[in-house]
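== chain A ==
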Amino acid sequence: MRRRVARHAVAGVASVAVGIALWQAIGVRSIPTVSLPALVREAMPASGVSHDITAVLLNFRSYDTLLEIAVLLAAAVVALALRDTPRERMPASQPYLILDTFVWRITPLLVLVAAYLLWAGSTRPGGAFQAGSVLAGAAVLLRLSGLAVLSVDDRLASRVVVVFGLSVFLLVAAGTLLAGQPLLAYPPAWAGALILMIEAALTLSIAVVLFSLFDNAPQSRPAAAPAQRGEA
Partner candidate 1 sequence: MDGEANGMTISLAFDWVLGVVLVATAAGALFSKTLFRGVVLFVVFGLLMALAWVRLQAPDLALAEAAIGAGLTGALLLDAIGHLKSRSVTPSHNDDDAVKGST
Partner candidate 2 sequence: MSPIPEISGWWLPLAVLGTSLVPALLIMLLAEHRQGVRTVLNLGAAVVKLALVAYMTWGVAFGNNYELRFGMMPGVDFVLRADAMSMLFAGLSAALWLFTTIYAIGYLEGAPNRSRFFGFFSLCVASTMGIALAGNLVTFLVFYELLTLSTYPLVVHRGTPKSLNAGRTYLRYTIGGGAVLLVGVALFTSLVGDVSFADTGALVSEASYDATLLRVAFWLLIAGLGVKAALVPLHGWLPIAMVAPAPVSALLHAVAVVKAGAFGIVRVVYNVYGVETAQALGVLFPLAVLASITILWGSVRALFQTEIKKRLAYSTISQVSYIALGIALFGPWGSIGGLAHLLHQGLMKITLFFCAGNYAETLGVHDIAELDGAGRRMPVTSAAFTIGAFGMIGVPPLAGFVSKWYLGLGALESGMPWVLGVLVLSSLLNAAYFLPIVHRLWFRPQTAPWPDEHSFGTGETNRWLLIPTIATAVFTVGAGVFANMPYSPLRWAMLVVARVYTQ
């Protein structure tokens, strides 16, 4: 009990202090001298796309995106590693949401939306992440309605799809390096095409990975939990 009180007190003081400090500091902020938006506008013509956020994500700061995909891969790998063994896996999972017909109708629509988002990314809001997550959402809905259209498991095919986006990204990266260019410096003429290609590949992998993060979450019951694996 005393620990609980102490914990709340510490948390309270810390949060209030952070809140007040932030509030105060924002109030006295100064205006920066560097303006990145201007630099972005200037560099847009050479970026290969006409939507500025896509340009930042896949060209100006494409390295961030590369690492971000690696983060996603890390999560996917842990999901695969900790996934239930076939024995632990529940038999056919029962749908606990009765939305079969709804899902059936909405799925093709979601796939279309995803395709549009991917396509739109180079000129308008949208792109690989939004498209990928919409696709993943569609798969999740299907899964919730009891339709296991997709299973991301130990099969080679699954693993290939999981790393597909990152592989394409990396191949482009290695290609630029081997051509004596800086990492991910696209030739201006190809920039648009390369970005679209990377985005398409990423969309697929993002969708599959996001879905696998949902689908591979362990299902096993405590009671049926296997004998604990040996302590390290």
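Candidate entries met the following condition: all candidates are chains of the complex that A comes from, given by their letters.
In this text, contacts are C-beta pairs under 8 Å (C-beta built on N, C-alpha and C of every residue); 3 or more make two chains touch, one makes a residue touch a chain; residues count from 1.
Since the model is a prediction, treat every value here as computed from it, not as a measurement.
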*Neighbour of chain A by the touch rule, complex-wide, chosen among 1 or 2*: 1
*Under the touch definition given earlier, write down the residues of chain A that touch candidate 1 in their complex.*
53, 96, 117, 125-127, 129-130, 133-134, 136-137, 140, 144, 210, 213-214, 217, 219, 221-222
